Each structure stands twice: as structure tokens, then as C-alpha cells.
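Below you'll find the structure, written out as C-alpha cells, and then a few comments.
With one protein chain held back, the other chains of the complex are shown just where they sit.
Chains here go by letter, A, B, C, D and E, matching the order in which they are written, and residues are numbered from 1 within each.
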């Protein structure tokens, strides 16, 4: 029990930040119009491509001779990039129709 | 210049938190209806009575013989409490009319 | 112990955010207020219990101070009239500002008027903002309550003085901080500067814009609270202050937007004069904005429309029907008082209201209407004029003296929708517009009602 | 250097939030998307430059990987049809999930499959969620694209299995973590468990609910990104992931609300059966929701209303007039196609539309209408049925064969507003409802149009 | 194919109008019109000629025309002038056609009665009853409003408030519905009754109030009102007694195909009505829905006007002629093949069989 308490207070700063971020996420989304549901889903899906950074950070620490790990991380980078780039591009296309309004 | 950079990175966690809080504040308020302008102003005014905590924390560290400081802090506590308690009470009264809706 | 208190403080922050969120929605605002209060209560409790370096504590003084403050706060907030709320808020805000300034002072005394540059900058900034908020709020209070009139405080070159003073104050702040040690004189000079700036900041702004100013000062107080939080290393104060500071600024901007002005023009515009142009020519009429009218309508039991020729010109009948539907779904009783000569031909109103499919049962003729209007909460005069002109009853010299009219003297609240102060068919001024219970909503009747409808949907 | 990179990362976080904010408003969404993309680009750059303990770096592989991914991403996103977007999103999400799982795997390998309990819990959780998101998204993709039919995947006791599996997976996670060291076997078992759960989670959910599921899985991927952020101590990943996770959950709830369902009933409801009851009896009609219709209307150039007896029953004429006003203010051309026998008496539609003050110029008779409808973007059939029944042209055995009708075959998109699949006066089924370019909006016509109006005001 | 249009003797309408004649010419028909046939429809001989028709005498038509058109049937003694095998299109009232049919049969002509077309969606463009009833319902309210010594709408004026008039419509068929719509427009309070259940929605869809009487027999398959039981009629009468005595205007439009119209407004009811009230009986040619109705007459009973006019469509004769001509045109199109001959594949066709009352052997 005590150690959990310790863990919590030790990381209180980051917990504050996390919780605030959660609130921020709620807050930002909670008033969006129905028409944006799909583009927003697509946009936030693109953001989750941020996991690419994890793959990059890890591959940089990987032994260049460890082919298994390298290829796994390589795959991770490819997939992450597809998610990120493809996600933003798809979202962009979806959102274009909002700008297509005549005049 | 470098020291400022140092200051910033040293306190990066708290800066994250501050900036996120600012965003949160913006976000929460930005979609409120006009009818709530006044109650909200009053409510957030009450929250700013939180400065009372500062007065308490300082008075606890004050030498009991230092009458000047004590009385200044005492005044601070009184004023802060008035702001806090009065603010919430006033807001409450204003908001009651929203509940008074028949049936 | 300390860990638990830290966690409690964390919970208080979360509660505070939740409270503020709920405050921003009419349906949950009241609950939000309570939650925020609980959050701060928790914060105060923690601040009392939190282990500090010294243990002088002075608990008795704290308890006494809180008790006195709480009693004053509760009693005064219950005494104040609903219509005097804005004054009350500005007074409270002034107290908060002064409290923040006092915290800085105490900090300075406790630290022998010296500290690191960074610390001193922060403390002095707090002092400055606290005093500005304090005096500014007091002046705003004075203006709102009518104790101070705009004309008492005409200042020439106010914008110039404002900016100069601000520069001086900031320079002083930096200068004093770098020196690392403050003399009492320096402090006094700085306090004087702060107060002076507070005065110069608020004094030239017109009474009509006080709500915006109060919101801005409120945001300042929030920032002082946040700085106090840094000074005393308390997260709740820091976060609460920042929340109030940021939300206060947004609120200020929103209020400006609702008034169709920019914040800069409020602060520097000196616009007590630009305001109230056309209407004030004909005496003092009170205007109402669609949003306030909407809330008034939503929370009343009986509403009566008084249509006139202006409704016909604006072709507002269908929009009125929409208003009827919305309000009836809110359990508001909704009727129409038809004056026999309203419009420009016999039955003019009847034709138009029938076109909008308004039920015959809802139409009251003169006699029925005058009974009904005596117990009506809000009467909306839609482009009618002569037919509600009380001179017909009160002023024997009037051209229309003796004509039966729709009597609005007993109606709780009257709102007149028209485009200007121009007279109607009979060509005579209408004293109704200047009565205590009358407010004007200028603009095309149809557009005005559409605005009201939009606001009603926000409720 | 490190400091600057840290600050850059901070800026990226702020940009990300700003981007997400802008994304949630139609007017700025496109810009928001760009800003978010820039933010993540910045993040990737920082992650490449950031000093790490070892300096193997493997930059070449990184660059190659990113290039391949970017090319695939860009090309496929440009190739995909607008109507296939949801499939695309679910596929992308699956990739993201797999990437997160791979990150975990790599981490495990780099750390020799061992670590502190806390670390291991986190890594395994990431692995689990990543694989669930991966397989779940793939199944969702299959269902959406029609490659997998609901009936292929009927699973009995799915709720029970779902919960059991979840409990097993969590137990395994804790058990393996406490042991401090993972064997390859353990790992394989755990991965299998994760995939199995992913399958069981999504498979029983009906195809119609896939959008909600994708949003939920998207939220999961966000959480994996956040966990990866913790694993690699990167704030941008952490915050971005948390943002996606929390906003994804809210979005999921909002989508459920828009469909008038609860999230639980989506996940456990197995409601592929409860859904589409009445309508599916008569074959496969496609429904449209008011919000999608609203956006379609707002962005079209020509809209044509086809009123029928149902408009009269619903007394929707005035609401239609409101729709006309709103759309015309959006520069949409708006007409009415009046079939000579629409309604129940000659001129029925004329009387009602005149009552709503709809200009005579906007009414097209049969011939004019059939010309017009060929170049119309959206035709809204408001409670008409027989008068748009293509059997009159196509089916010589039909009771109404030979009757001239309003022809909608060339109209880009047709939306039919009625309450059910019941036939009209002639008592015969209407093949129009099953055509490719036809969508149904069930419900009282007046209420449906009111919903559309509300959505239009949100745009 | 020559189409001949007779001058009407008992009606103001005319069988074809210039606009339709042009369309017929295009199809390959030629049209001859009896001189001054259009006068009462405000169409001059010159107008017909401008549209491509020839003006001629009545005999000429009998001699040359392959198709003859006359809104009201020819006098019995003229039937013998019809060319053998010619097509004769008219508007035989459904309850008298049987005798005429025999004579036509004997003469060996095709005869079609456009008022006997079934009430199906597809037949509506040829349905003369629909066109005429609609006009009649509209004009009934205008006639009544003109006769009523009051405003129909509500008025709040400085010389006193005027209550809206009450209009009661009996029978919500095509005529009844049009009457409801027109009375509503003029600002009256409108109530209606009918025996068919679905009319409740139809009445409401025009803003009228529906008075419900339970236990009505439903309409026949063809959509015409069914004859009701005595008991039902009694019940209805009780409910309506009140409605009628409170009404300023009563529009009677309840008919049952092929039989006498139901009597709904009795003498006592009329006598309880306010002085100055108006009853328009559109069923007068079938005996009327009001006991006191006399066909083609306006009776004043106890200061109440009772207008018996089943032919009110004549009051909008320009539109009535045009609509009738269009109905004829659509009908001709329907029954003819490209050679303008009668199609032979229609023996099972409902429209054809129910409207054809005589075929040459």
C-alpha cells in the first residue's frame, strides 16, 4: 500500500499532467458536431501513429547485428509511418470537402 | 540566454502543466452560453479566493510576536475568505434561478 | 502524512476542474459551483494541516480570520439584491486582489525584504497585480452602483498616461528585483505606483463596460493567486489561479464579442461617449440584449405578444409562431394581445397571425388582454407603438387621449421590439419606452426574435 | 542541444493540442489536421536527433523505413475512394496497433525479456493492447468492406468468452510480470491470447456498428502510444497517446449517442440482429442519418423536394420552408417537384406549400421537374411514395404501369423521408427504396427535417 | 380520325379547348367544332380556328366525326344521328346510364362515360369526377362565403370583434377536401365528417377537424363511398345535429355511387341554424345530403340559403373545360393505339371496362 502511495506521490507531477491531458482531450472533443465524427476519428488515428517515435528510439539503441530485432523495429517504423502519413493524408482528403464550399 | 534555457528545461514539467491548464481553462469556457457569463464570472471570482491558502501558509510561518505581519496576514485571511465564501454564495444564489424552472 | 495531503491536493485540483466544467453548462452550473467550493475547502484544510518548516502555526488567528471572513461573506451575499450582483462581485474581487497583495507583503516581511531576483520579480508582480485588481475593482464597484459617475472621472490623455505608468511600474519592478533588497521607501513607492495604475486603468472606462472590466480584473486576481501558488509552492493555488486567469480572459473576450466590441476598444476606447448615441437623444431608455431576454422568457410563466404594424412590416409572424412553440414546450403560457387598431387595416393582425397558423384561442381582444396583461410576466411589444401609448390614458393634451390602449403598467416586464425611437402612425412620442419596467430591443422585429430563438436554444 | 530538443518536443505537444482543437471545428478542421501533422513531424525529427545512450543509431534503416511507409501511406490514401474511407481508417489503425506491439517486442528483446515488475506490466499491457487493436481493426476492416459477413462469425456465448479471456489475459500479464523474466513460450502464449481476445472482442459485433468499434480501437491504439511513451520516456508520445485515448473514448460515446445506443450494448449487445428489424424484412435498404444528410445538403448545388401525402400528414410544409431558407442562404438552389397526383386531392401540395409561403416560381410541374431532377444533387422525397415509384415505368405487371412519375434514376442522390416501409395509396411496394442511389431516413417527416435543420446549424 | 365537339345544351363547358386541340392535331387527329360551342367557356370560334379546328354545324359533326365529344350526353332523340361504329365520349351520370346504354348499343356505337373511371392512381389523369369535384368543392366555399352575410375570418377591430365562421363539410372526398382547404384559407374554423376511416388523416392534413362517428361501413374497392346502415346514420345525425346548428356554412359533398345520396342534414337541423347561414349541396343531383335541397335551385328556408348545385364546376368553366379536355385527351391516348384505333388488348383492363358502356357488335 505504502509503496503505491510512494509511487503516486513520486510521480505526482506526471500524474497531474496525465489527468489534465485526459481532461483536455475530453473537453476538446465533447462539443464537436456529428458531421466531424468520422474525420476526427481519422485524425486522431493519425496521431496515434506517434508510436513511430517509439520504434525510432528503440531501433537507435538496437545492435546493428541483431537482425531479428532490427527487422521487427523496421517493420514497426514502416507500419507506424503508414499509420501516421496515411492517416493525415486520408483526413486531409475527408476535410477538403469542408473547404469546397462554393464562393 | 543559456540560463533562461536552463530555467525552462529545469521546470519543463511544471511548464507543461501550466500550459495545459491554460488550454483547459480556454477550452472549458469557450463554449459557454451568454446567459452564463455573469454567474461564471462570479464563480471564477470565488475560485480566485484560493489565494487564502497563501495567506494561511504564510501566517503559519510567521513569528507570533511579529504583530505587523500577523495582522497583515490576518487581514489577508479575512479578505480571502470573504472573497471565497461570499463568491460561492453569491454564485449559488445566481444559479438558483436555473433550478427554479417549473416542474 | 505529507503524501496523503499531496494526494488530497491533487484530488482538490481535479475537483476544481470538474467544478469549473459543470459551471459552464446551465443545467449543471449550480452543482459545479458546489464542487468547486468543496475543492477549495479541501485545499484550505490541506494548507492548514500541511507540515511546514517552522511550527508557530498561529492556528487561533487563522480560525478567527476564516470565521470572520466566512460570516461576512455569507451574510453580505444573502443580503444583496439580485440586481446588485455585479456590484457585489466586483467588491469581492477587490478583496481577493488585496488579499493577494497582502500575501506578497507578508512574504516580503517574512523574507526580510530580500531574495533572489527571480523570486523578487514574482513577488513584486504579485503586489502590483493585487493592488491594481483591488483599486480597479473598487472603482468598478463605484461606477456600477452609481456612486461614481463617468463624468467625475474624465481624464485627458488617459491612454498615454496608462501606457507610461505601465512602463514605469515594470521598470521599477525589474530594477528593484535586480538590486536584491528592497527599502521600505522603494516598497511604498511601488505600492503607490500600483494603486495609481489601478486607478488610471479603470477610471476612464465607461460605466456601461464595467462587466467586461470586472471580468478582466477577475482574471488578474486569478493570476495573482497563481503567482502566490508559486511563491508558497502550492499546486492548488497555482492551478486554480491559472484556470481562473485563462478562463477569465476567454470570458472577457466572449463578453466583448457579445457586445460587439473588441477588448482594446473597451480598455482604450473611452467609449462612454460613443455608446448610447441614437437612443439617448430621446431620454433614457434601457436596452436589453436578446440573451438576457431569452433567459427571462424561459423562466417566466406567462408571456404576451403585442403585435403592431411593425410586425407586419418585418413579416415576423412566422418567427413569432416559432417562439410560441419553443416557449410552450418550456411550459410558458403564451398569448397574443390584439389591439383593435393595430396595423393599418381592420383585422390586419388577424390576417397575419392566421397566416402563421396561430390558434384563434390564443388571441385576446382589448378587454381580455388588459386583464391578462396585469398578470403577465413579460409582454413583448412587436413593432407596436400607438396602441400601447400610455399618453392615451395619462396625458389629456395628447392627440390620442381617450383612445383605449393595451395597458402595460401592471405587467412585470415589458420589452419593445422596434428599429429606432421613431414614433408610429399618430406621430407622437411614447412615454412607455421610458418607464421603469420597459426595456428596448432595437432592430428589425423578425431579426430580433430570431436572435432570441437562438439564445433560447442555448439554454 | 538536449535542452533545445526538449523545448522542441514541448512545442510539438502544444502544436498537437492546437491541432486537435482546430480539428474539432468544421471551419478550421483542415488546418488543424496540418498542424497536428507538423507537430508529429517535429516529434519524429526530435526522436531521430535526440542523444541516446548507445550510438548504433541505424539511421539508414530508419530513413528507409520511413520512406517506404510514407510512400505506401500517401499512395494508398490517394487511391482510396471517398466512400471507402472508414475501411481505410480501420486498416491504418490496425497498422498502428501492430507497430505498438512491435515496439514492445523490440523493447523486450533489447532488455533480454526481463525487467522490473512495473516495467513488465506496462510492456505486456502494450503488447496486449497492440495486438487487440491490430486484429480487431483487421476484422472491422473485413466487415466494413463486406469481405467478412456477420453471419460468418456467429459465436455463441460471446460475452462469456470475452470476459473469461480478458480475465485470463490480465492474470497472465500479472503473473509473467511478477516473475521478472519471460520465456519465449510465455511470450508466444501471451501473444496468442492477445490475438484471440482481439478476435473475440470484435467478431460478434454487427457490421453496422463498426464505426463505433473502430473509434474504440483507435482509442486503444492511443493508449498503446502513451504506454510506449512511458517505456521510452518520450513526453510527446505520452501526451499524444493520452489525448487520442481520451478523445477517442469521448468520441466513441458521442457516436453511440448519435445512434441512440449505449456503448455496452454495442460491445456486448450482439445487436447485428436487433438492428434493421423492420426495414430488413423488405430487402436491403440503406439508411442515412440526419447529420450526414445535412452535410450532403450543405455541400450540394441543387436540391429538390418531392412532397407527397406524408408531408401533408406530418404538416411538414413550414419546416421545409425553413430548410429552404437555410439552404438558400448557403447558395443551394432549392426547388419543389410537384407530381400532379401527390396528396389526396388535386392541388393538395399547392395548398400546403402556399400556406408555408413558398414562392410559386419554385414549384415545378411534372415535365419541368423531370428535366430538373436529372441534374439535381439531392432529391428529398418527403412522404411521397406512389408518385416516385419506378414500377410505373419499368414493370408492366404493376398496377400503376404507365402512370407518369417523377423520375429519380438520374438524380445523384435520393433520400426518402417516411416512417416505415409501408406502401402508399396504391398499396404496392416501391423499388426506388432499394436502388443504389437511394437512402432512407425513417421517422415522421417533420421531425426528420427538424433534425436535419439542427445539424445544419452546427455546420 | 375526325373528332367532333358538340355545343352543350345543359352545361357551360365545352368538350375540347384550343390548347388540347393543338395536341390532338399533332397526334394526327383533326378536330371539328360546332359553331359557338365555346361561347359559354369564353372561347370564341376564332380561338378554335387558330388552334387548327374547323367550325361547322351540328349535322356536319354527326355526319363526319369518328369520335364525338360532349360533356353532357346528347338528347336521346339525337342518338340516332350517330355514325355506326363511331366513338362517343361523354359524362353519363352513373345512376342513369343504363337506359341510355341500351339505346347506344342499339345504334352500334362505342360509348365511354368518363365519370365511371375507377379511382386508381393510374386512372386519375382521365378521371373527370376528380377534376370536376375539385372545382366544385372550391367554388362551393366561395359561393357560400359570398352569400354568407358575415366575415369568415376572425377580426378584432375597433368597432368590435368578429368571431371566425364555422364551416362544416360533409363527405371528405375530393370535393370535400378541396372545400376544407379553401375554407381554411379564408380563416374559417373547419370541421368535417366522413364514413371512410382514412379520411380522418386526410382532413387533418389540410388543417380541418374531423368529427368521428364510429361504426361506418368502409368504401367499395373502387374507392367510392359505401351505403351506410340506418343505425349508423342515426348516430351520425345526433352528433351532427350539434355541429350543424353551430355552423355558418355547411358544404354537403357526401355521395354514394349509383344510389341516392345519403340524407344527413334534416329539416330540423336547418331550422336550428342561425339566420343567414348557408348550405351548399353538391349532391343535389342525387337527391342531396340536405332534406330541403332542390336540384339546381336556391331555396331559402327560415332565412337559411340552401343552394342545390351539383354542377358548380361550371362556375369555373374555363378551368373546367380545360381539365375535361385534358381528361379526354389522356383517355383517348390510353384507349387508342398508334393508328388512333381502339386498342384490342384492353378487354381485361379495369379502366376500359368500367368506363365503356356500349360497344358496337
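Criterion: a contact is a pair of C-beta atoms (placed from the backbone, for glycine too) under 8 Å apart; a residue touches a chain by one contact, two chains touch by 3 or more.
Everything numeric in this text was worked out from a predicted model, so none of it was measured.
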Displayed partners of the chain not shown (whole complex): C, D, E
Absent-chain contact - pick from E:50, E:197 or E:318: E:318
Touch criterion as defined above, residue of E:84, E:275 or E:361 at the omitted chain: E:275
Residue in contact with the excluded chain [from E:101, E:162 or E:340]: E:162
Residue among C:399, C:412, C:435 or C:454 touching the omitted chain: C:399
Among D:101, D:144 or D:341, residue touching the chain not depicted: D:341
Touch criterion as defined above, residue of C:10, C:176, C:309 or C:372 at the omitted chain: C:309
Residues of chain C in contact with the chain not shown: 309, 312-313, 315, 340-341, 343-348, 351-352, 355, 386, 392, 399-404, 425-426
Interface with the undisplayed chain - residues on chain D: 338-341, 346-347, 349-351, 354, 357, 360, 363, 365-366
Sites on chain E contacted by the missing partner chain, in the whole complex: 41-44, 124-125, 127, 130-131, 134-135, 138-139, 142-143, 145-146, 148-151, 155, 157-160, 162, 182, 185-187, 274-276, 303, 315-319, 322-324, 326-327, 330
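Basically, only the chains that are shown with their structure count from here on.
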Farthest chain relative to chain C (centres taken as mean CA coordinates): E
Between C-E and A-D, the pair with more C-beta contacts: A-D
Rounded Å distance, chain C centre to chain D centre (Cα mean): 42
Approximate Å spacing (C-alpha centroids) for the pair chain B, chain E: 81
Of all residues in chain E, the ones touching two or more other chains: 207
Chain C, residues touching no fewer than two other chains: 17, 21, 239, 357
